[in-house]
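A single protein chain has been removed from this complex, and every other one stays in its place.
Chain nomenclature is as follows: A, B, C, D and E, assigned in order of appearance, with residue numbering initiated at 1 for each chain independently.
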Amino acid sequence: TPELAERTALPGVATGLAVTGAGGDVLFIEASLADKETGATGLTLTGQLGDVMKESAQIALSYLRSRGAELELPVGDLAARGVHVHVPAGAVPKDGPSAGITMTTALASLLSGRPVRSDVAMTGEVSLTGRVLPIGGVKQKLLAAHRAGITTVLLPSRNGPDLDDVPAAVRGALTVHLVSDVREVLDLALEPAAFDPGRQPMVAA
Amino acid sequence: TPELAERTALPGVATGLAVTGAGGDVLFIEASLADKETGATGLTLTGQLGDVMKESAQIALSYLRSRGAELELPVGDLAARGVHVHVPAGAVPKDGPSAGITMTTALASLLSGRPVRSDVAMTGEVSLTGRVLPIGGVKQKLLAAHRAGITTVLLPSRNGPDLDDVPAAVRGALTVHLVSDVREVLDLALEPAAFDPGRQPMVAA
Amino acid sequence: TPELAERTALPGVATGLAVTGAGGDVLFIEASLADKETGATGLTLTGQLGDVMKESAQIALSYLRSRGAELELPVGDLAARGVHVHVPAGAVPKDGPSAGITMTTALASLLSGRPVRSDVAMTGEVSLTGRVLPIGGVKQKLLAAHRAGITTVLLPSRNGPDLDDVPAAVRGALTVHLVSDVREVLDLALEPAAFDPGRQPMVAA
Amino acid sequence: TPELAERTALPGVATGLAVTGAGGDVLFIEASLADKETGATGLTLTGQLGDVMKESAQIALSYLRSRGAELELPVGDLAARGVHVHVPAGAVPKDGPSAGITMTTALASLLSGRPVRSDVAMTGEVSLTGRVLPIGGVKQKLLAAHRAGITTVLLPSRNGPDLDDVPAAVRGALTVHLVSDVREVLDLALEPAAFDPGRQPMVAA
Amino acid sequence: TPELAERTALPGVATGLAVTGAGGDVLFIEASLADKETGATGLTLTGQLGDVMKESAQIALSYLRSRGAELELPVGDLAARGVHVHVPAGAVPKDGPSAGITMTTALASLLSGRPVRSDVAMTGEVSLTGRVLPIGGVKQKLLAAHRAGITTVLLPSRNGPDLDDVPAAVRGALTVHLVSDVREVLDLALEPAAFDPGRQPMVAA
Partner (left out) sequence: TPELAERTALPGVATGLAVTGAGGDVLFIEASLADKETGATGLTLTGQLGDVMKESAQIALSYLRSRGAELELPVGDLAARGVHVHVPAGAVPKDGPSAGITMTTALASLLSGRPVRSDVAMTGEVSLTGRVLPIGGVKQKLLAAHRAGITTVLLPSRNGPDLDDVPAAVRGALTVHLVSDVREVLDLALEPAAFDPGRQPMVAA
């Protein structure tokens, strides 16, 4: 949809799936890197995130700090540039570990300069070694993904059995990939790099 | 009005719109940059701001730290000069995400040295990528803007339908721009730069 | 009075006006700058100040950090010398925004080396751009000022109408200046510089 | 089992044993070191750990900081590289001192580049001098280890008498080592180093 | 008494007077400066001090940081050496502003290397400019001082009238000095410097 395309047009934004009081919903994880010359450092988390979700962001960042070089990501960019992860809407409290792979994808997209595919949504806890761990609410999340115009969903392998609960019409309309390592997530979700706004341009200081 | 003109005379002050217990009201977002030689750094937030509103200020600042260079703003000024965002009146608690574009505008005004137009008020949540997200209280906010002498209001595109609730006399007296990206906000709200008090003069050290 | 003269003899002390449970009272805002060779930095606030009053001190300091150079104040002194603002009596909790201009005056006095006039007291919220905003308790504050021997009082312009409530005998005994910008406050309250204990003497290191 | 082998395939992951509301369970302690060029420093702890368990991680780290050189571990790597210890599942609160030796083993595995044996699980409080102190829940923990496919368990010497409570079939299927110093734990749990992903590769800066 | 002489034998310890649930009591304020080569910095406060008493210690330290040079104290020692102020007994909660001049005296004694006279006790709030402000409990404090063998007491000038409440036998046995500036306190309380353990010896680095 145009909404999905606009929201994920630039590197650094990944589409997640959440369970809310009123069923499921898509949410966007936005990540930014401060320009080096602004002097910003550290990790800023906003969007009224609860303790568990804040820890997910730290795990995603540490995964990239320790394994990102193996993925050919320019992890040195993390040293001198402040990282900010935000989850709109700003006033809605959010919690839980299931945005782990979405946060990892948003950050990897930002570092690589490769946008996230606008037709892909994902849900899954991530461990510090990049394992994708199971989550809840598969049925509601797939209904919400379908409603929002998503055509491809990434799910933890151990959630495979939960697909039986999804109505056949929705299940048939979605391509579902079962994943067990976050590297599979990145391979499926990131577009090839066309341009690179995430990289810091050379600046005469 | 003279009040609006005086409050927004210098770069760094933008006029927002808020919902209060007694209807709507205008509020001024004030931003300052410490002179480099004072050694001040970091972000200071005052005005009895709640958690969500403090996060809005962090989002506004991160937006400029990561995208400001594309807007030709001198973001290097942020490195060595402490940023302070204040929202009078000092004793009145305030919260919510709807001052996001106003905070972004106040900071961009400060960095660019371009004052904010005194006849413009605005309301809208901002995302980390500069998207303008919808807010509540459109009717009360437009009544308050009109009462205060504002003639131009900037609203999120997705709040367009809420304009139906605004009395025709008020709606007719206001120019309303529906915006979806904060760059549109800056184009509409900032005056051309006449002088530049926000820039640090060269100092013999 | 001797008490007022003694308390404000040195630069860095300004006389404010407060509302207490038992009417009004004068209070002294004391500011100090650590000698550079002590290595102290940052802002220390004492006197059992509440959140709003602590924010007033931050606003006063940021005002001077961003606008002090225009006032010909040696703001570079703020870089390497810790600032301390204290409001005796130490055990009495205090709060509210109305000491804003008094704190700004105490700090400007300290930086300039110009003592505050001992016959002057003041009350008014200060904004980050130096606007003087209205406060409450004008009647009690003027009665207290008169009782303490003060002869000149500085009030926010927007509090002009409140002067009608002050008994004529007190009103007549006081010179009241209505001010709207903190620069007017400094012009009215600071004595010419006779000597300069606030400046750091040159030290052979 | 494949699950155990996959989870502990890389250096930095050790298998612990915990008591839960529903008996015992295995848990994985994951540790990572940030690549030096990311500029990350300090200790990050995630997994909804309680106060006592956070202190266990600090003790494990201090043990290696003070005694690691005697164990021929490259402790200098700790200086410039942020350490992260995570215990999935991310949303499950965990507490208590009995993961002390497991945390020490995960960190020593990471520093040495020697993976932890996938058939070994362990439980025991660690002191700052490396003593292994007794814990509770021996019976439930051994039942859980056996259920998960573990064949070797490391227990504190002072828990030896608790082995009488373990059903003979489970006791007979497990090799149990009683240990009193964490150096015995490391000798029994770490595989020989085959390759060394925990070491920072040389990078042209 | 021997107890008083032993406790105040070295520079850095001053005898204060407090009101407790069971009348009055003497207390000792102990101050130390870390040796420069230990790398310790900042201000450490111990003795279960309440908020107001912690602020008193900050005021005492800031007074010396800004005015100490005029008193010919080597305030540069404060830059590179951590300051610790402790008030035994360690488990007894203490609060209030009346130890202000005692804390200032302990710190000035430490910096100057001049011990505090063992027959002198004192009580008084101190302001940031060194003014001595009135306190409560004069009667109980003087009874306690006399009981403990103190012969000289320093009191705030504005507490002069409270001396009428002290029994004549106690009043007659004590020399009471009424003071209004902390410089008078230091002149009365500090012994001439015989040796100088508070100064850092030159060390070959």
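Please note the rule applied: a residue touches a chain if its C-beta (ideal position, glycine included) is under 8 Å from a C-beta of that chain, and two chains touch if they have at least 3 such contacts.
Just so we're clear, the structure is a prediction, and the values are computed from it rather than from any experiment.
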Option from D:Gly24, D:Gly68 or D:Pro88 whose C-beta touches the chain left out: D:Gly68
From E:Leu4, E:Leu17, E:Leu33 or E:Ile150, residue that would touch the chain that is not displayed: E:Leu33
Where the missing chain touches chain E, by residue: 6-7, 10, 12-13, 28, 30-35, 37-40, 44, 46-48, 82, 84, 86, 88-91
Footprint left on chain D by the chain that the document does not show: 41, 51-52, 55-56, 58-59, 62-63, 65-69, 75-76, 78-80, 96-97, 100, 125, 127-129, 131, 133
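The criterion applied here is as follows: only the chains that are shown with their structure count from here on.
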Cα-centroid distance, chain C relative to chain E, in whole angstrom: 29
Chain D-chain E separation of Cα centroids, rounded to whole Å: 51
Multi-chain contact residues (two or more partners), chain D: none
